[in-house]
Every structure is written in structure tokens, then in C-alpha cells.
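Left out: one protein chain. Kept in place: all the others.
Up next, subunit A:
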Amino acid sequence: MADAPTLLPAGTARRWDLARAFLRYGLANRTTYRAVYWAQLVNAVVKVAAIALVWRAFHAVDPGQFPVGGDAMIAYGVVAALGSVVLDWWSGPHHYLARRIRLGTITGDLLRPMSLPRQLFAIHAGETCSALLLLGVPVYLGALALLGREAAPAGPAAGLLALLSFALSFALLFCCSFLVGMIVLKTLNLLGVMHVYHGVITLLSGFWIPLWFYPEPLRRIAELLPFQSIFFTPLTIYIGHRRGADAAVAILQQAVWLCILLVAVHLAWRFMRRRLVVQGG
């Protein structure tokens, strides 16, 4: 029952073909409902603007409370807001799985010559890229134009490293969501699990509030978990709070977490795969 990895031919042409097809899927899906797209765009703009205003105000009141300058703090908020729009963790693989199970169409996914984790990864990658192209990039460019230094990375190196770090964040978030999806499969309770998951990410990833403002015990806990690798790491690299060796270690930590989570995904799927009882018919 092993989903042998060799089944996805190693040829790069094939990889490109798949990537293109799933990107098209993502774009088609996001543009199906025009109203939804415009609402998402407005939502992204509002989020970015609000968070920028809030941090600017706080920083002006008491700069001594912040370990970073005002510009950096605003950039942190702006990119965090954009990150939450692009790396959306409401509608990830867990959401897709729950819906396909409920509709009974999961059989269709299981009948394809690609293992379910791979399919979900490809679909999620397509959706995330479409969010990046249709929401992330335009709002980011707008923010750069309007806010200038307040939205820009600490430097070109910081920007590139942050990009790499965000790519790892995407994979990390995928693994977390996939594991949540396995729990949903087991319990058939999407909403309850989702609320907990949403809460955990919001609290422990440092995406609304940087971890340095957390009380000591909570910060300790957050540092032991993979979630801070998802947002806190790339954001602190972007604003230059972590640079050089610091940044390298943080990215390495992300990579280690990714390896651990990939193993967990593999094991969880192997476990579920054998027990999966396909309902209905």
C-alpha cells in the first residue's frame, strides 16, 4: 500500500507540467467567484492598512518598549498581514479533505495515480501561488508605493532570505494543516478542530504580535513549537531583526521542523490510509 515516490516521474518537464496545471487550477478557482475575489482584495488592503496604523501609533507612544525601530515594526505588521492573506490557513488541505469527505468525492482523489498528500500539496501550492499573484503582489506593491521604507525589507539580502524563509513557512503550514486534516478525518468534526487550530496558529506563530512582547512562560512554549517558525522567523528576517548567523540558524530550524513534520505527515497518512473506510455507494 506504499505510495511509492518513484511513481511521480523524476523528469523536470513533467514537474513543470504538473506545476503549471495546478497553478491554472488555483487561478481558475480563485477567479470563479468575481465578488469573492474583490472582497478578498479589499480585505487584504484593510488588514494591511489597519495593522500599519496600529503599530505606527503604538511605536510613537513609547518607542522604548520596542526592540526595533518604528519602520521595522510597521514593516513587520504589513508583511504579517500579507502573509496571513497568502498563506491562508482556513482553506488549506484540511478544509479540502473535510469537504471531499462530506461530499463523498474523496473516492475520486484516491483513484488518481498520485498519492493524496502529493495531490493536496499540489492543489494547495496552486491556490497559494494564485493568492500570491492576485492578492499578495498587488497589495505589497501598493504598500511599498504608499509606505516606502515603512514596508520595505531591511535590505536586499534580508528580502531574499525572508522569501526563502516564507517558502519554508508555506511547506510547514501545509504539513500542519495536513495533520489537522488527518484529525478531522478521524473525528469527522471540522469546525471544532479548526477553531482550536486557528487559535493555536494565531497565538503561537507570532503573527499578530511579535513573540518578544509575550510573557516569559508563553514565549518559552512558543519557542519550543514549530508554529513560530511559520511567521515569526521570516518576519524577523525581513525587518533585519535577525541577520547573518542568526538568520541562518532560524532558517535551519525551519528546515529541521519541516523534516520532522514531513515524517509525521508520511506516518499519519500511512496509518490513516490503511484504516480509511470509504463511505457510501
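Going forward, a residue touches a chain if its C-beta (ideal position, glycine included) is under 8 Å from a C-beta of that chain, and two chains touch if they have at least 3 such contacts; residues count from 1.
Everything below uses one rule, namely that contacts and distances are computed from a predicted model.
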| item | value |
| --- | --- |
| Hidden subunit of the complex - UniProt protein name among "Phenylacetate-CoA oxygenase subunit PaaJ", "ABC transporter", "Acyl-CoA dehydrogenase" or "ABC-2 type transport system ATP-binding protein" | "ABC-2 type transport system ATP-binding protein" |
| Hidden-chain contact residue, picked from the options A:Leu110, A:Ala157, A:Ala255 or A:Met272 | A:Leu110 |
| Touching the absent chain when the full complex is considered, from A:Arg20, A:Arg149 or A:Arg270 | A:Arg20 |
| Missing-chain contacts mapped onto subunit A | 1, 3-4, 7, 9, 14, 17-18, 20-22, 24-25, 28-29, 32, 103-105, 107-115, 119, 274, 276-278, 280-281 |
